[in-house]
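Rest of the complex left out; these chains stay put.
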Amino acid sequence: MGHKISEIAQALEAQAFGDLGIEINGVAEPSTAGPDDLALAMSEKYAEGLGTGDARAAIVWDGADWQALGLEAAIVVPRPRYAMSGVTKLLDPGPVIQNIHPTAVIDPSAEVGIGAAIGPFVVIGQGVCIGQNARIAAHCSIAEGARIGDNALLHSGVRIGARVKIGNDFIAQPGAVVGSDGFSFVTPEKSGVEKARESLGDQGDVQAQSWTRIHSLGAVEIGDNVELGANVAIDRGTIRDTKIGNGTKLDNLVHIGHNVEIGEDCLLCGQVGIAGSTRIGNRVVMAGQCGCSDNIFVGDDVVAGGATKMFSNVPAGRVVLGSPAVKMETQMEIQKSLRRLPRMMQQIRDLQKAVSKNGQKE
Amino acid sequence: MGHKISEIAQALEAQAFGDLGIEINGVAEPSTAGPDDLALAMSEKYAEGLGTGDARAAIVWDGADWQALGLEAAIVVPRPRYAMSGVTKLLDPGPVIQNIHPTAVIDPSAEVGIGAAIGPFVVIGQGVCIGQNARIAAHCSIAEGARIGDNALLHSGVRIGARVKIGNDFIAQPGAVVGSDGFSFVTPEKSGVEKARESLGDQGDVQAQSWTRIHSLGAVEIGDNVELGANVAIDRGTIRDTKIGNGTKLDNLVHIGHNVEIGEDCLLCGQVGIAGSTRIGNRVVMAGQCGCSDNIFVGDDVVAGGATKMFSNVPAGRVVLGSPAVKMETQMEIQKSLRRLPRMMQQIRDLQKAVSKNGQKE
């Protein structure tokens, strides 16, 4: 469980100084670090903390005088945030899932790759195919015909629906759902909602109407290196598949509607919602609680600030904010103006008086 | 598994032309359709796709010249979107749930209707009553005294709480929760929040206060033909039941607070939230991420655009948008004005100069 400083430095491809044989058992913030911890002093503001904690070794910022900081060993990294990735990976024990638990119900027609570990009460359906070294925690269910690549990590209670296809190195946090049915309903006659959308607000004569279900025949197709947060919900497509590209990460409680296509290397933060048939480009980043209307297109490299609501297409590369989404700098101007609105109203009243006085003078 | 064109046309009550004996195994978009697929060419814009795909048969728009489109058979439908309902229903294989799985824990006092299929590790409590032909997937739990009507489909991991009553033809996507306890807490003395609500913003003297739980003695009552999305959460009522009317559909991650009453044939899209004791009429449609405050009333046939926040009652038939919700056309005007605000500020400054100059001239 212990790791030598030399070993950590090697994993980070970073330079190390001092006593490289010191063994550490965990990481800690500088002020609370014990003698067996590696203190994470990623910038100068942590210098003081190193003084109050008991760390013997630390990751320090480029240029730090580690000996003056009272350390016996130090690892120097040029981009500390990136170094966090390597050091936390090295020290993460990962969940305990051992062998194939005897209570798991695995259909005889399913194929499970070598090295896979499957927890208690897991259910794996007909014709499922799971790659090598998968770790599937308690209470997961993987329905008929689903395929999951190598090295998957499914935390407890993840639901993979029928015929869903998932690439390699997939991670799903507890309760994530992939392949729920799309939310797609139709009325025999044109509905009030369809009319309101066409006319931007007028439903016409409202009539009683009830909803008939459009079944979802498509599945979900997920690329490599995708991660899903806790209690995420991804709907299957109606005819074609809902798609999530390689390297895309979804945070907790994100909702992805039917037929949605998301590109590669996107980050969708907590509680983002994407309505049906919308397409998201590559490397798009949406902060928490963003929303996209159905059937729109969000271009590559778009960045959306917190709670931004996109009702129409967003061009590639744009940084947007607000509801409805506008360029971030426009939103900043609008917000500034809003705070001045009461004063503007007073100025208009003053002007009205002055003009009326000027007019009367003549 | 194959379906003849004649059979599909009959199910859709639609006219068919050409070789009605062609068998199809699935549906596809025109451009990707293979020879065994029924292409869905619902409007003229799909004409080109039919040329590039290999479809022999298609559902086509009213008035299409199917022979000129290179098809051997065609089904003509007057409202293509509605036809989607029939054709997808016909071709949906549905989830595989067979018999009563031996691992299911079913209380001896529970009644399960004939034709029901119950998956692995399902738990059914004391006195539960489940109708005919129910399909209950792996890991569902149905607590004591709950009643579910005929033809229910519960996908994996659905949680039905004690004494919940559900009608016929119920569908719940994975992870849906019905009957969690209401979020209802009270302080011994009047709380800062109560004071702030009364005074619209002033909490008065803030005092330490801790919350005591009000238990939920009510249940949830759900009508016929209701569908719940993945990871939905519906709280039980405090004294009376929380109610969801016939034909209402809830999308993924929707939150319904305690004592809420929702009418018939409503659609609440992804991540909508309805706070406690609010009443929603019939045929109300809310787009994704809408919210309703507690204790308000939303009238029949209201349509709310994406992310609309309703803080007070909404009259029947209104189409609303924005936060706070206003009529959609008012919201459109407000948004237009907002974009002009910086220009207005400049116009006021120009006016101030001009007026001052006019005033000085005299």
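Assorted remarks:
Every chain is named by a letter (A and B) in the order it is written, and numbering of its residues begins at 1.
Note that a contact is a pair of C-beta atoms (placed from the backbone, for glycine too) under 8 Å apart; a residue touches a chain by one contact, two chains touch by 3 or more.
Note that the structure is a prediction, hence the values are computed from the model and not measured.
Shown here are 2 copies of a single protein sequence; counted across the entire complex in this file, the number of copies is 3.
Here is the rule we go by: only the chains that are shown with their structure count from here on.
The geometric centre of chain A is 23 Å away from that of chain B, both derived from CA atoms.
Of all residues in chain A, only 103, 105, 121, 123, 125-126, 139, 141, 143-144, 157, 159, 161-162, 175, 177, 180-181, 183-190, 192-193, 196, 200-203, 206, 208-217, 231, 233, 235, 238-240, 253, 255, 257, 271, 273, 275, 289, 291, 293, 309, 311, 323-324, 326, 330, 333-334, 337-338, 340-341, 344, 347-348, 351, 354-355, 357-358, 361-362 touch chain B in the complex they form. Residues of chain B that touch chain A in their complex: 26-29, 32, 40, 79, 81-82, 84-85, 88-89, 91-93, 95-96, 101, 103, 119-121, 137-139, 155-157, 171, 173-175, 225, 227, 229-231, 247, 249, 251-253, 264-265, 267, 269-271, 282-283, 285, 287-289, 300-301, 303, 305-307, 317, 319, 322-323, 327-329, 332, 335, 338-339, 341-342, 344-345, 348, 351-352, 355, 358-359, 362.
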